[in-house]
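Note that this complex is displayed minus one protein chain, with the remaining chains in position.
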Amino acid sequence: MHMSDALVSPAVGGVMWAATSGLTALAARRLERADDDRRVPLMGVLGAFVFAAQMVNFAIPGTGSSGHLGGGLLLAILLGPGAAFLAMASVLAVQALFFADGGLLALGCNVFNLGFFTCFVAYPLLYRPLAGARPGPGRLVLASTVAAAAGLLLGALGVVLETSLSGISTLSPGTFAALMLPVHLVIGLVEGLVTAAVVLAVRRARPEVLAPASAPARNLRPLVLGLAAAAALLGTAGAWFASTRPDGLEWSVARASGGQPAAAPESRLHALLARVQRATALLPDYGFPGRAAAPAPAWPAPSAGASLSGLVGGLVVLSCSTAAGLGLRALRRRRASR
Amino acid sequence: MGRIEATLAHLGSLDELARRDSSATRLDPRVKLVATLAFVAVVASFGRLELARLAPLALYPLALAALGDVPWRPLLLRLALAAPFALGVAAFEPFLDRAPAVTLGTLAISGGLVAFATILAKFALTLGAGLLLVATTGFDEVCVALRRLALPRAVVAQLMLTYRYLFVLAEEAARLVRARALRAPEGRRLSLSGAGTLLGQLLLRALARAERIHVAMRCRGFDGRLPVRRAWRLGPGDAAFAAATLLLLLAARAADLPALVGGAITGALR
Partner (left out) sequence: MSHHLVAVQDLRFVYPDGTAALEAVSFAIHHGEAVGLVGANGAGKSTLLLHLAGVLLPTAGTVRVGDWPVTRETLPHVRRSLGLVFQDPDDQLFMPTVEDDVAFGPTNLDLPPAEVEARVVAALDRVGALHLRRRPPHRLSGGEKRAVAIAAVLAMSPDILVMDEPSSNLDPAARRALISHLRTFEHTKIVASHDLDLVLDVCARTIVLAGGRVAADGPTAEVLADDALLARCHLERPLRLQGCPRCGAR
């Protein structure tokens, strides 16, 4: 579910970075003010735990594939929402930098999708009310699976929205969502089950470890602020996007259909995807390539000559860059061997 | 090699690269960090069909890799292994966009293929830049650079401790997994409940370790902060690197260099 920089536009990436930074600063300030220095090593070690836990694969029953713990809900249960959000952010940052698991521009999106929805939405609004003060195993499993599934579904929706608003991929939001959501529902349920199993194991050995019941009213403020900020920023970005690119997604639709009428070849894949999209009809406003009568594209159609020279130029420049890189390396080696 | 061991080895090798002495590792970490972020933003700013215009930007990672004497093969391997999620989404492009975007004589290349290639190129460029950043800058230096660039203290402390202890915990996880595997029937993968027990064990150990670390911190006067000091001073090399990167990014963004070059060549050929 990690988004790559390749599919994110600077506008969307920037907006999500701003939202995530705001939440991070808010969470960090509250923690620093709380003046409990036990949390520093605890949060650090738990971040490392989630990282290590994600490397432990287990078999998902029913499917043939394997999965691993995401960790957001578990962290929230152990640390509370703010600290858990920071811990998730640190895990995602290490993954992005060292494992190219998610881009740097998209890091804001990824932290938001995987951290905000689990720690600030699913945990306080679903897990806490469902679990109550001292849940028995059954209640724990219920609360955990519902919260984890919801968190992951919301995160998946976030990915769909951010990808669509970026306008790099032609995949329509409806189709994308239809592909993402069922998978992430299953992943979310599994995450909930494993989280519950871990919480039960820990509770048996060390019951005092689980997050103390702090006043829910205080926990809602970062949530409300986060949602409001994100909504405002996304709304602004959406409006900006719409104003600079009046066709927006229609533009990509038009691009996709090349400005030609619906006589564009409809492959079987097209038809299948169209049927899926019609069946789910999640975002019925968004058209599907080839279905809507495409308006004249706002962008000039590429001429054969211009694009050929573009390609040639690109290859030449790339070769020069590579040669420069190789030359630089060889020069350094020769200098080093002297 | 088990998955955990492979992960640790990869982290270790990137770490090792960053500890060597080269022009790239001697550059100020703040400059490298800002340059990387700017580079990524510029790459992301190109449209889905602007494949050719990405070409000049390849100079940045190539030059940085050369300056840091970073071996290409492990980096390319890591890129290839990186989350195929983005590529999965990109793979739809050739099917969704069949209108010709480029024609070479009688050969027509669809917009979808170009878009797919563009996404791949962006993927390689942005992720390559990120990997090169950590291959030429120790993670501790990245953290200090972030702090100097006004990231909150609690966030930097979190990053440093997570990085420090993931090695310790990953090794413990590997031991637990190995111990369990030695007792499990041939080839049986870890079940859901087995995972819960194993991860529960790992978590209990982590919690105990966190308490011991806290005690050790208090015994040496811990007051809530993890102070790191580095004597960094910006030098002419940093200025040159920053200027060159800025020039490259502005030029690539402002002018369609490949079109100019290509136009000149195809014009001369006529």
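Per-chain residue numbering starts at 1, and chain names A and B are given in the order in which the chains are listed.
FYI, a contact is a pair of C-beta atoms (placed from the backbone, for glycine too) under 8 Å apart; a residue touches a chain by one contact, two chains touch by 3 or more.
All of these numbers come straight from a predicted model, not from anything done at the bench.
Undergrad: List the neighbours, among the chains on screen, of the chain that has been left out.
TA: The undisplayed chain, in the complete complex, is in contact with B.
Undergrad: For the chain not shown, which residue from B:Val168, B:Leu204 or B:Ile265 touches it across the whole complex?
TA: Per the contact definition at the top, the residue touching the missing chain is B:Val168.
Undergrad: Please identify which residue in B:Leu149, B:Ala179 or B:Val215 touches the non-displayed chain.
TA: Considering the complete complex, B:Val215 is the one touching the chain left out.
Undergrad: State which residues belonging to subunit B touch the missing partner chain.
TA: 12, 15, 19, 138-140, 143, 160-161, 163-165, 167-168, 209, 212-213, 215-223, 226-229
Keep this in mind: only the chains that are shown with their structure count from here on.
Undergrad: State, to the nearest whole Å, the distance from the C-alpha centre of subunit A to the C-alpha centre of subunit B.
TA: 17
Undergrad: Write out the stretch or stretches of subunit A touching subunit B in their complex.
TA: Residues of subunit A touching subunit B: 1-10, 13-14, 24-25, 28-29, 31-32, 35, 37-38, 40-49, 51-53, 55-61, 66, 69, 86-87, 89-91, 93-94, 96-105, 163, 167-171, 176, 190, 193-194, 196-198, 200-202, 205-206, 209, 252, 255-260, 264-265, 267, 269-270, 289, 302, 304-318, 321-322, 324-326, 328-329, 332-333.
Undergrad: Using the touch definition from the top, list the residues of subunit B that touch subunit A in their complex.
TA: Checking each residue of subunit B against subunit A gives 3-4, 7, 10-11, 14, 22-23, 36-37, 40-41, 43-45, 47-49, 51-56, 58-59, 62-63, 65-67, 69, 78-79, 82-83, 85-86, 89-90, 92-93, 95-104, 111-112, 115, 119-120, 122-123, 126-127, 129-131, 133-134, 139, 142, 152-155, 157-166, 168-170, 172-173, 177, 189-204, 206-207, 209-211, 213-214, 217-218, 222-224, 226, 256-263, 265-267.
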